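In this view, the complex is presented without one of its protein chains, the others remaining in place.
Labels run A, B and C following the written order; every chain starts at residue 1.
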């Protein structure tokens, strides 16, 4: 951290600042310029001075401004950990490796038939992981709020029958154990990105975690939330961009596609994209899914419902199984165009046979 | 809700929409205009069709758009409850009544001496309620996170010694009982505004609640969060504007002062303002506090620390006890200018004796 | 437009509203429901009632809300004009047709050598249109502001020597004629999206126009700005997404990639993407360019500088000629993956010969 004094700050003002810093256990490096004095703070855990301490120093007479010169996050930083993190979610499925991984399924688990029909359909189209909400956050108390633990059991059953891995959201500390018992990945939703107790409880559950970006979270705040999880010793963390809140009202959120290459640059964690929540409209899901892949996403999470006209939640943004099956070969082609593969060793079905996966034509 | 069909929608498209609505148990009212057909939905709990159902209907062939024509919230609406709600927080202190109520105290409870010194100082200046964080949400895991239950006990002690009422934040369902035991008001923070389990757990605790607006919550979403609490049967709810996230970087948040008169217009719930979090800088706290009062706020919540240069949290935005004592008479004068009183029957202290409260000069 | 009366609005309140509407020359259609009365307004140019008139009607006693039920824009709407607009910018270059069109060149025209070197390089890599600023909008008066008319002449010279088409920004009504004389496309910048005099002056110049989205413009406002141009009778209009202002500070703007498929859905106008201004950082330009193509963009506009370390403007976001040459084959591959072609009939150069354009492998 650097502290800029005002033009003509008095010597006793400079001394007061230095003493306050040393009181905190840090050393200083003073550079008295022609115009102003600049005080540098030296120490390995200077992160703990950012925020409150820095702002407080700005209250001292003669101080113009404090300037952070190292990042606020550490464990999630690529500077700290140069190699890509690859998260093994079991069943041979790796997130953040060579292959793009697609997670798909209904917004809410509604009943066994709905879940199994969707699970088989998304598997046939190439998804590796089944998504499905058992606990649902709803902005209004007048909406369907999920089957709860019953939903978890149905997900486990679908895993058994299809061989897909399973991901579901956990909304409360008291549910972490149950979700960890049934699900392969613990999903932390956008509204809970700064629910710090939940972050830590999930971290300690020793399971892969998917952390969605908060609706109004900067990338720095997102990585600081990741820091809470990584600080528990659990490094199996996947980030998920799902749209941020802006003034635009046509879409529910604005997907920040640039977050994908930015995260790859500044962090070692894998990042996937959620175009379903990111747009809120089914007809925008495919273009934004392809855009995310083109920008380098390590995977996608997509809402699919066999009958969106009767979905209990998020019908407007769910793809039908048919539309999802049409999207998947395009995903493969775009992935190949940017040097990424999609494993399509699944058993083909009729809807899929006409596609000629680009990964066979030797591009990239 | 109204459903606008496209120009030239076919009769079978219209029929399909009507059947889907009737399937849900609602009646329709069809108006076939020259240019397009409009379908109205009739029923008292049409709120449950907003969001998912409405979006899903927009998937039907021939549908142009759905338009909600009643509000999504109900219990928090002034249409539903025309009289102002006045929340009795005990000790003769009413929020939402004639008198403006000021809550003040340190961001974090740090130790007994700090808390008591602050409590006596804010009482002397005219505050009625002591604020102080025992559980602290922190964006970074490298920051001080509060004394926890120890902090609650210190708050209770300060109440005993000063006679002030007490407010503190509850961050997790498992802490609701403990906080309710020690605190007169349960505060739900901005980051938890859509932590729906927490909203309900607090609602059921049968205590007055203060619900802060989320960083990126619209007023409608805020009232829908209030709805979760009101739906538990607990009507003792106070709203608190604390700034929203915008592109401006000079301040941590942008206080939406217009939310104060808007809430008074569309809801019966009292609303107070938090200029400390709303601005993040101590020198902006007083102007924004006065602005909030001028705009009609029912109260203020302000961070005060006897020694902000050594505060464990939020030092940058805390007023000193002296600055708080200087602010309070100005609050009284502005309150009087807009026809509102501040009770200043507290014992005066030296810092305060020079002020001549406007409430005695018969304005308004 | 629909007017919702309040519950229990009096008959004379309803009558007053109807009379005010009829005074404006429109007919009404009244639907008296059990709970409230709804008044519909009938007429072909109801657009002129939106905004002020609608807001004014909300002042009438007994009125709850007015609801627009047709779009505010008309000429730019796909409903009004179902076929895609294809803009012919001369020299056989069409924007909005089968082929993706790439515009590239320096932020500012600095001198003849710089411009020609860049022009030949971008042509060799596959660009069809040369961009270059002669008049530069700068947020600070202390920055380089362009060569002005001298720059226009250099652009014309570069066109002559390379055969590329030329696009440059016009910032003021008094420069429209000069820019139209030298440039094939008139570019209207984000800061001028609502400079209505400029919109009309450009419209009347009878040249193809590129209209960038304003920094904080909704899609609706953008199409209303387009409306100003189309209303002059000039239909040769291309839209350009260049990022919007959000709370995220890592990037200068947040590119709203979803605007691309949205514009394709609701408008007939072609839309291209500007990842250089959309991100402000050169290392994000390629991923966002590819994302835009994957989402269906009709073209790209990219800043390229032979020596960004000495660029007089926008150095941070400019690609080198080498990086641009590496990007172009990837653009072709992603375009092919989503069924779009890029014409690469240009003469190859060394940097390009190793790439195997996907358009030859028969995908899509």
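Following the convention adopted for this analysis, a contact is a pair of C-beta atoms (placed from the backbone, for glycine too) under 8 Å apart; a residue touches a chain by one contact, two chains touch by 3 or more.
If you're wondering where the values come from, they're calculated on a predicted model, not measured in any experiment.
Check C:6, C:20, C:81 or C:157 against the missing chain and you find that the one touching it is C:20.
For the chain missing from the display, the contacting residue among B:104, B:199 or B:257 is B:257, taking the whole complex into account. Within the whole complex, the absent chain has one touching residue among C:251, C:317 or C:332, and that is C:317.
Residues of chain B in touch with the missing chain: 216, 218-220, 244, 246-251, 254-258, 260-262, 265, 278-279, 283-284, 287-288, 290-296, 330, 333-334, 336-338, 356, 358, 361, 363-364. The omitted chain makes contact with chain C at the following residues, 20, 45, 47-48, 50-56, 58-60, 72-73, 137-145, 171-174, 191-192, 194-197, 215-216, 221, 224-225, 227-228, 231, 245, 280-282, 308-309, 311-317. In the full complex, chain A touches the omitted chain through residues 2, 4, 7, 29, 31, 33-35, 38, 40, 42, 65, 67, 69, 79, 245-247, 249.
Throughout what follows, only the chains that are shown with their structure count from here on.
With centres taken as mean C-alpha coordinates, the chain found closest to the middle of all protein C-alpha atoms is A. When chain B is laid over chain C using CA atoms, the rotation angle comes to 180 degrees (nearest 5). In whole angstrom, the spacing between the mean C-alpha positions of chain A and chain B is 29. One inter-chain figure worth recording: chain A and chain C are separated by 30 Å, centre to centre, where each centre is the mean of the chain's CA atoms. Chain contacts: chain B has residues 245 touching two or more partner chains.
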